[in-house]
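Note that one protein chain is taken out, while the other chains of the complex remain in position.
All chains are identified by letter, namely A and B, in their written order; residue positions are counted from 1 within each chain.
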Amino acid sequence: MRNMARFLLRRLVFVCFLIIGVTFLVFMISHLVPSDPIASNMSPNAMSDPAAVAAYKARWGLDKPLMEQYFIYLSNLLRGDLGTSIRTGNPVISDLKQFFPATLELSIMAMLIAVLFGITFGIISAVYRNKPFDYLVRTISISGVSIPNFWFALVMLLLFYSKWQLFPGGGRVSSRISAPTGGTGLYVWDALTSGNWALLNDALSHLILPAIVLGFFTMGLISRQTRSNLLEVSSLDYIRTAKAKGLSQRQIVLRHALGNALIPVITVMGMGFSNLLGGMVFVEKIFSWPGIGQYAYLSATTLDFPAICGVSLLIAMVNVLLNLLIDILYGVIDPRVRYS
Amino acid sequence: MKKRKMLWSVICLVMLTLAGCGGGGGSTDGSNDGGSSDGDKTLVVGMASDLKTLDPHHGYEVYGNMVYYALYDYLYRTFDSSTPEPSLAESHELDDSKKVHTFKIKEGVKFSSGNELTSKDVKFSVNRVKNLKSNTSHHTENVENIETPDDYTVKFTLKEPDAAFLVKLANNSFAIVDSETVKEHGGTDAEDASSKDTAEKWLNSNSAGSGAYVLDKWKQNEELSLVKNDDYWDKVANDKVICKEIPDVNTQIQMLKQGDIDIALGIGVDNVSQLKDQEGVKIKNYVGSTTTFLLMNQDEKIGGPMANPKVQEAVRKAINYEELLKISGDQAVLPLDIVPKGFVGGLEKGKDYQDLDEAKKLMEEAGYKDGFDVKFTVANFDTEGMSWTTLGQKIKDDLEKIGINAKIETSEIGVVIDSYREGKEAFLMMHWHPDYMDINNQLVFLPGDTVGERAKWTDTSDTKMAELKKTIQTESDEEKRSAASEELQKLLANDMPYAFLVQHPKVLAYRDNLKGVNYYEVQKINFQDVSIN
Partner (left out) sequence: MKRLLKQKNFLFKLGLVICALWVIVAVFAPLIVPKNPLAQDMMGRFLAPGSSGHLLGTDELGRDVFSRVLMGSRVSITAGLVTVCITIVIGTIYGGIAGYIGGIVDDIMMRFAELIAAFPPLILAMVIAAALGPSIFNSVLAMTIIWWPNYARLMRSLVITLKENEYIVASKVLGASHLRILVKEIVPNALGSLLVMATLDIGNAIVTFSGLSFLGLGTQPPTPEWGSMVSDGVNNMNYWWISTFPGIAIFSMSIGANFVGDGLRDYLDPKIKNK
């Protein structure tokens, strides 16, 4: 137990340090911006008014030395104030609040698909090793890991929406249904909890295609990792004993090997999720999904540095926290890790 | 064994559910065609807008007036691109000094709050814009003072005579808001409005207007919904309008094909081909008013060889306008220079304007027989669906023939605009979308004026030009104005730091069960006219 506590503490301390480091890094990078944000965000009329320009500069601390600007930013951060987006004119925090649920919903679904199919495929592949099914699954998995996801999204949209009309096109809900407000912002959850089956059906159907595209890479990753872990474990002594005892390959894999093999897969999920957050940018763009990925892209390309800081921070934190969770999970399951 | 069976059944169940949802979603989507399930006439529009604010006194975006026209009333409105029509104004008088405009406004017009629209609301609105110093305030600069002799009369006194005043009234800087309601929510028209006014936030979720619609909901970058104003003084042909943000053009096309949206606003000349011969869809091209042009910096330190007037003329002569026209689609126009077709006195180029020999000769005379390299800034943008990178590559190709090696550098539009406004660009592609439909707005290209400054064209000593400018700005006689306009264009044609490329058509694609659909430069679609069958 003491080891567990120490382990947790070490990880938490590290995470705090990481978050601070992230804010610093993000702040520094976004100030690499060579152009002047004033001219692109103030009206020509206002720019000729020195008082308005001075007020604008003061608001952003643009005339203070860089380090001081950073500390101003940090102190605001602790108070929950992420500044105001130059592009949208809204406080960054409310922008993020608006767009985050969409991305959360999409990533949860994508991870679900990735994990479910990934592990299943990995198991099938290992059990039916070197049979045609194995080759099929391995091809799919390796495609998942290799395919450029922006292209994959386009192709899927083209086929499943334009050509075969099996799935609806972009957006979170059909164009004739007004977007629901309030609730958690997670349409599927809100629909479930309020018993709105029509909305549930609609939101789910819009969610599937982008989720599949987004989760494809992670699915491939998990599938491959599961397969190789299973095979690796299968060559271990206790498995050989089982084999000697006369158990079939199937029984060995499922009853004895699976448990141990799945552990390292958890770490792969962490990496997969990280990749998911990146792939988000393309998928959201192509599927008109109003989420953080689109926001990040628009902020980055318009050099909207408060928004860039805000969104990078959010994404990095989500990534860090998730990996922390996975580390803890791993530590709980595998005692060896705790003692390292 | 058991475990495996369980695993399989779980998987199958999940897959079935997913497939079921997907299939179900697909079929319900295809069955709609104008109007939602409960019988309401709802118009659904797909767009990729730049909407930043629903406060008409702050708005400066291309899609702004589409919303403001629907929510608020104006003294005048533009439909056809050149003539403003009286809307709220019942009568108009101009005095001999040409500086005092007196209007009588309609009686009995009610705001959505129940308050009656009177002259004090007009005065409040215009003063608010003036004192807000917002992106749209410069349109009201010329207004010296406003008087309200009675509840239904408004008197504007201008600083200088302005031939385009009526057209300006049709711009959102003159939208009339409910002064009582706006004041209640932090609005003010006092001199310190730029720091004290806080009504914008409220106006982003509520409308304080007397227009055909009332704002129902606005989720920036997602959707906007408007509901019919039952007390509106004119006809409204539908009950509800939903504008969905669909940044991906292909998605718009697909949704239009399947009837998920009734009108697609984001379609451009290049992808409209996907909809030709499509059942249930109508396509119409309209002459637009947005022109794309090349800017060549007059300041030698910035523009380098591009500052040389001979080089500038060579560039103008080198471009293959016939091919430009071809790629720009049906209803594209080649304006001679600053005045687009449809504006007073607008002249066009002949398709055979290009003269490669002349261009090469000019290059030689300028001392660049062997050509030169230059950075060519082309933003990642498109004008009415026409991609700038496509145009840019075409121009680059044309210029190569006379020895100019234009190195294309792309960037996001916001970044380029910032640099362009500071006059830092040597050679760039830009567009001009008129704020209001009058030639006065196009005079910004002249030396010393807005765009002129950006090209570092500061020499205002040409008296002829100044004279023509003044005539155009203040002359109320159409014929005299037109003559002055033509003369000015001819004066500029071979002597300016610009090369005007093309005046882009607007493509509108919509379901054929709609009536009353027309495209207008200012408000895009006049929602109240559109009926669904």
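Here, a contact is a pair of C-beta atoms (placed from the backbone, for glycine too) under 8 Å apart; a residue touches a chain by one contact, two chains touch by 3 or more.
Please read these numbers as outputs of a predicted model, since none were measured by experiment.
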Residue, one of B:D95, B:D151, B:D330 or B:E409, that touches the chain absent here: B:E409
Given A:L82, A:L96 or A:L277, the one touching the chain that is not displayed: A:L277
Option from A:L74, A:L231, A:I263 or A:I328 whose C-beta touches the chain left out: A:L231
Residue of B:S82, B:T153, B:T389 or B:S531 touching the missing chain in the full complex: B:T389
Residues in chain A touching the chain absent from view: 14, 17-18, 21-22, 25-26, 29-30, 32-34, 130, 135, 142-143, 145-151, 154-155, 158, 162, 231-232, 235, 274-279, 281-282, 286, 296-297, 300-301, 303, 308, 311-312, 315-316, 319-320, 323
Touch list for chain B against the chain that is not drawn: 248-250, 253, 268, 270-271, 273-274, 320, 323, 326-327, 378, 380, 385, 387, 389-390, 392-394, 396-397, 408-412
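Just so we're on the same page, only the chains that are shown with their structure count from here on.
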Centroid distance [mean C-alpha coordinates] between chain B and chain A, Å: 37
Complex contacts: residues of chain B adjacent to chain A: 1, 3-4, 7, 11, 14, 18, 21-26, 28-30, 32, 36, 42, 44, 46, 52-53, 60, 133-138, 194-195, 217, 219-223, 225, 242, 244-248, 250-251, 254-255, 258, 260-261, 380, 412, 414-415, 417-419, 421-422, 450
Complex interface listing, chain A residues touching chain B: 35-37, 39-40, 43-46, 49, 52, 55, 87-90, 98, 116, 120, 123, 157-158, 161-162, 165-171, 174-179, 181, 201-202, 204-206, 208-209, 250-251, 254-255, 285-288, 290, 294, 301-304
